[in-house]
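If you scroll down you'll find the structure; I have some questions about it.
Complex shown without one protein chain; remaining protein chains in place.
The letters A, B and C name the chains in turn, as written, and every chain counts its residues from 1.
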């Protein structure tokens, strides 16, 4: 039984484990001030072309989102998110638990645009409602779609004109930036976003996300927030080493490319068998709509999430590939299509 | 330069790293429902003799404290802590950030007693003050002292009689339970405490604490709290594997014994050289009071925290040993005493 | 210029002011334990037929909602509200500021039903989302509509079956219970709801809401919550006297009937002039859809809120009557219709 349920079933890439074993023998400064964390931060600053950016390493996505958003907002300010946004639907009210409302917007492809946010601003205009202040987006989105440079640039202009912070959740940023059709780079993100995070958990690390803060207004005293929210690891080296390994060469992007490539192979098989997708995803999460009997067959050998019924005889499933997905499992999966539909 | 600054300078014990490397290749269920986490929880349940206890794995001490305390209390309820308690002085207001006051008690040796808590209860009696509801203790304490079975048993009785929860912070529990003079066991803790945590970060793990909840009243829906506070690791296996390794045999206690043994060697040298300690610590944190010129000399080769001045020519320093402290560094340190004071 | 903008433009009914003047000379026990508050609570207990209910007096609607909801819920639990619900759109994130998410449901007439809530329950099923626990409804709703006994009874059954609390915001409860078509009584509310509040601010008081808690599970230590949220008035007598006056005879319902009667007169004129309404409101808030040029004319002599455009030449306005609305102003308003459209 092979699982396509998510991109966090396996542990870490061997290079990361090796680096951790090596660093384990050293005595490192605590709480993220060790040489590995400092170097990892510098490597990221180089990749994004912003020597002035703050880089902090946190343990997970929900933790990063709640720590950053509660640090950036005043009590009466709110985050704006797509209904499908991870902070809205899959973080157990973590942002609200820090006191902030999330204002949601219906966006069929998971992508926020200036037009969608303008509607929110029109509706929230005085002290009887929260004040929308931060725009939360994900790239890739929770349904696998990606932002283009044109849209993100527009969104950035709109946010700056309206005094909004633009924050990007990059839990699957590697997959987004190496996807077919992507024209964004880390440098672009650093230019367009006030803050964003580079996801490690879903791209080769045991765990860990790198929060990059570009807007100087959002930097002050952030380490206090890390500590207060339980996000400051005593052995910060453990995070630093992982990101050092991911970014000292090109490992972060190589791993993401592999994941996308594995998804692409499956997509071709789906299309060749005559089936469509729930969303237009060039990334490592895909949502093919398949006949129910075939899904039953597939589930004898493979694990995946059943997403939603689309008609009486068809259902969308979610397949997630990762840096660790072996090509032979993908091929075995693909063969099911050819066996079944030939 | 060797550091006695803390017990989280080194990474993980080699056995843990090996186990992580091995498990990294598997596909594990996410969010702490993997076989390693389940087995680790069972191993702990066996050691504490409570098959009904809940065991959850979290990433760090502050995170564990804030998640547990905010789960256990109603909004108007407070934690009672020694002034020296970690939640009071070293967690950046993490508990208050979840909405709860910490009521502090002066306890010179860091140990809370029924008498000290009774005074709080006498003072907090109606709705114009918070309602003390949870007693927070640490074993070993922040100044290295330990609880005895007699005191903990009394405290337990007192808490039950007064409707208070007894919660024990075990960041350095290994060191406490293997200290000279200790008469407590994990089984005792499970009997006396409503909840407690077994610290991994400071005893051989890369990171991680095991929260054990014995009082059924405190168990319900705790996984919601884990997720909301950003404490649920996607690859929960990473925590499970570490505690599996620590508890499948006796590694957890062996590592702690080593740390205590190293501290004991230093204590003998301190005493032989005619010096006293700030607190009566049988654990891996000791606070010798030394002449200032000798401290200056020591600091040429060793790193440690300067704790507090005790008179014009003497100062207490903090020395922390760990599972990773090599005996030869301890011996080199001890020789400084003999060289200087002979 | 006469204003139909809201039902809180005028101060208190003369009988309330007289009673306040009289009680001002007495020495009363503080913090709501005075004889007036105790008597007012008893009067309400009699009207609802529940001698066991808790009755607390608070200063305003937002305060009551945030205090009650944060008292009733655990940190990971959420309130379910119609999108139009006051806590969602008009309280500046007050509930979220206490840490709780509001899950919203689209309900065109502002009325929640078991079917609508079932959908929420289907969607929120594990620890990756909040746990829906409290159903928030308003009677009358924010758009003037009212609950029937049949719907409220169904909702009650559904909530009990699913372990949900049913909480009713009665900011305009007087108007709802005296509306044409209403078949609910205070006794019914006490039977169907776990808690509800009886609004004073919008029905004759200077300010004040009476929170009635029927479910014993929700009563404990509520006075701690009152104090902590800044809702416990030192001179609690000021609230007690007002509710004593409203409920010692039938003043509360008389005032509400007058408000409804004034709205009814306007509704007839609207209908006679051939116009419709945005919602089917039998209460003191009505939303006629009128020609833009007529609205312009009306606004020369009357104040009201322009609600929303319905087509190129028509707009819905909101008219609110109150216990203080003089009939001659209503008649003057009505005459504008007859003058304009004859």
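Simple rule for what comes next: contacts are C-beta pairs under 8 Å (C-beta built on N, C-alpha and C of every residue); 3 or more make two chains touch, one makes a residue touch a chain.
Predicted, not measured: the structure shown is a model, and the values here were computed from it.
In the complete complex, the residue from A:40, A:71 or A:134 that touches the missing chain is A:71. Within the complete assembly, B:127 is the residue of B:127, B:254 or B:305 that touches the hidden chain. Checked against the hidden chain, the listed residues C:124, C:167 or C:207 yield one contact partner: C:207. Screening B:25, B:90, B:119 or B:149 against the full complex identifies B:90 as the residue touching the chain left out. On the side of subunit B, touch with the chain left out of the figure occurs at residues 75-76, 78, 89-93, 96-102, 127-130. Residues of subunit C in touch with the missing chain: 2-3, 5-6, 8-12, 14, 17, 20-21, 23-30, 59-64, 66-67, 91-94, 97, 201-202, 206-207, 224, 227-235, 237-238.
Residues of subunit A that touch the chain left out of the display are 70-71, 74-76, 98-99, 127-128, 130-131, 221, 223-228, 232.
In the analysis below, only the chains that are shown with their structure count from here on.
Annotation: the subunit A:subunit C pair of sequence copies touches via predominantly the same residues, more than half of the used numbers being shared.
Averaging Cα coordinates per chain places subunit B and subunit C 51 Å apart. If you average the CA atoms of subunit A and of subunit C, the two centres end up 42 Å from each other. Within subunit C, contacts with two or more other chains are made by residues 75-76, 98-99, 127-128, 130.
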